[in-house]
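All protein chains but one are shown at their positions in the complex.
Chain lettering (A, B and C) follows the sequence in which the chains are written, and residue indices restart at 1 in each chain.
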Amino acid sequence: MTLSTRSSRHEQGARHGPQTAKSQDNTGRSDIGRAEGFSDGVLAIIITLLVLDLKTPQGEPGRLLAGLLAQWPTYVAYATSYLYVAVIWLNHKATFKRIHTIDRGLHWANVAVLFTTALLPFATAVIADAVQKGNPSDARTAVGLYALVGALLCVSWLWLFHRLHTNPHLIESHVEEGFFQRERTRAWVGVALYVIAGVIGSVIAPTIALTIFFALAVFYGFTNEGLFAVQRRSK
Amino acid sequence: MTLSTRSSRHEQGARHGPQTAKSQDNTGRSDIGRAEGFSDGVLAIIITLLVLDLKTPQGEPGRLLAGLLAQWPTYVAYATSYLYVAVIWLNHKATFKRIHTIDRGLHWANVAVLFTTALLPFATAVIADAVQKGNPSDARTAVGLYALVGALLCVSWLWLFHRLHTNPHLIESHVEEGFFQRERTRAWVGVALYVIAGVIGSVIAPTIALTIFFALAVFYGFTNEGLFAVQRRSK
Amino acid sequence: MTLSTRSSRHEQGARHGPQTAKSQDNTGRSDIGRAEGFSDGVLAIIITLLVLDLKTPQGEPGRLLAGLLAQWPTYVAYATSYLYVAVIWLNHKATFKRIHTIDRGLHWANVAVLFTTALLPFATAVIADAVQKGNPSDARTAVGLYALVGALLCVSWLWLFHRLHTNPHLIESHVEEGFFQRERTRAWVGVALYVIAGVIGSVIAPTIALTIFFALAVFYGFTNEGLFAVQRRSK
Partner (left out) sequence: MTLSTRSSRHEQGARHGPQTAKSQDNTGRSDIGRAEGFSDGVLAIIITLLVLDLKTPQGEPGRLLAGLLAQWPTYVAYATSYLYVAVIWLNHKATFKRIHTIDRGLHWANVAVLFTTALLPFATAVIADAVQKGNPSDARTAVGLYALVGALLCVSWLWLFHRLHTNPHLIESHVEEGFFQRERTRAWVGVALYVIAGVIGSVIAPTIALTIFFALAVFYGFTNEGLFAVQRRSK
């Protein structure tokens, strides 16, 4: 924030009289600030949820090492779920950075994103449990559940991006045209791939589905154009 | 932040008189900012509480799908509770946006709102459990508990709105006259309907009570005049 | 925050050159802001901890009402603990409002306050359990534990207030002289009364101790001079 702009904002505020002054009386957070703070809180809780599942194994004395090693699927589930929620947080940050003003519809789309994200640790834990037990039928069910949660997650982002694309007044003016249209396409790819992975995983082979799940998380982690743009800017 | 700047800021503050000085030396959050941050934290925890109840079903191998499906009341409870807390967060945001300054009484009313909201996941889980088990007597009890929590929640909002209506100096000057009087009426409607639903549900039919509960959550989600005003303003 | 002061802060910043400008480059939170945000997060978690203990009673079908009623000590524990943490949050807010700059010692005193506050729900739950079971010897133990936690809590506030009193450069200049000396006395009263209550409760009668505990929570809720000052200012 540069000094010159700051003060000119004030001059301008003075010109607009009491109404502008008032909006500065309340020194609370802005609408976007509160939505970001609330989202950060929810995502911080979700990201640490699975660590609660890491428990001291209760076996016979002298068998602690074996007990710890047997919990490996829980460790993988914790790491995977943690990384995915981190990717979602980075995407969330990149999106909200481009929002100029937030309306009721956008609030609800954001609430939907948080809702579906909160289901990720549960779906991941179900897969971890199925992998540990090794029953093929349960593995198919677990993969199907994860695909369902993943597809719902992409649908909620789709809603958010669609609303932003069709309501340009909600977007910051510096955002390149077509940005949220491309984001919407990215979300559509996710919906399609999660549905395909779910069908393949439930019917043919769960391993193929797991590969698609992994690829999608990496895809969202790396192709986030918003983040690339941020990087460019900070150079 | 260097000491020199700090002290010169003091001097400058002194020029503008004690009141101004006070509000800016401390670069921490304002009273309203902290109340909002604390409330966002509490509401973020409450909204994710029920997701902790989503556990991998522990049945025989090959029965995962059946186990997951049998948990449906927990999913409904999670979704319902999540949506209701989201509505409360939106109402909270719309209310605090209109608060100019916050006094001790307002802090306590806010604490009461958070206290009663925190009981919602518990009351919802009790209903989900009663629905799953299907005992008619327990269903009446569960519905009665939920109605009690819902009525207490509305009473706490009533307290908040009443205090704001009777202490106009706490409200931002741009808020239309009678705004918090109307909000108070909305809260009274809630208290009355939760009591009626509780009596009907405990004595006659729990299903009617559930319908009223659902209608009330939708009512608060859609008739929040504060939110409508925000939308109007951002157009 | 008034317009005029804002801009004059900038002019002054310009006078002090690059160093001042730099501290505005980082648009992150200030030291006090982060300490407040972190404290708000910890206190938000603590205040909702006991609600996790509210569980659907698992009894025979048709016995839900009896099961819910039998949990009454948990409800009392939740309400008491919630109110006490709310009082602590209000005291925390009133204290940090008066802090001008925060040093390492102050950070540690703050961390100590959060640490001892986090023990409150545990001590409260132990009392609730002892009350429910009705064993006189256990009641004495539970009351002794609570007195210990209460005394430690007051010691941590004592540390915070002592440091602020003996380091006036850490305090905002508008704070009346002797403010934190009086706060320190208030904390001493707490330490003494918790020790006395602990001794009486463990040796003579737990009921007397519970009365002192309750009186102390009310005392801290109402005699917080900081809050009174805030109220005066907002009139």
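The rule is short, and it goes like this: contacts are C-beta pairs under 8 Å (C-beta built on N, C-alpha and C of every residue); 3 or more make two chains touch, one makes a residue touch a chain.
All of these numbers come straight from a predicted model, not from anything done at the bench.
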Touching the hidden chain, out of A:I47, A:A123, A:A139 or A:I212, is A:I47
Missing-chain contact among A:A77, A:I99, A:L164 or A:A209 belongs to A:I99
Answer key for A:E36, A:D103, A:D138 or A:E183 versus the chain not shown reads A:E36
Note that subunit A touches the chain not displayed via residues 1-2, 4-5, 8-9, 12-13, 15-16, 19-20, 23, 30, 32-33, 35-37, 40-41, 43-45, 47-48, 51-52, 54-56, 61-65, 68, 79, 82, 86, 89-90, 93, 96-101, 172-174, 227, 230-231, 233-235
Across the whole complex, the chain not displayed is touched by subunit C residues 18-19, 22-23, 25-29, 31, 34, 37-38, 41-42, 44-46, 49, 52, 101-104, 107-108, 111, 114-115, 118-119, 121-122, 125-126, 129-130, 133, 135, 137-138, 141-142, 145, 169-170
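Here is the rule we use: only the chains that are shown with their structure count from here on.
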Whole-Å distance, C-alpha centre of subunit B to that of subunit C, is 23
Taking each chain's centre as the mean of its CA atoms, subunit A sits from subunit C at a distance in Å of 33
Two or more other chains are touched by the subunit C residues 1, 13, 41, 44
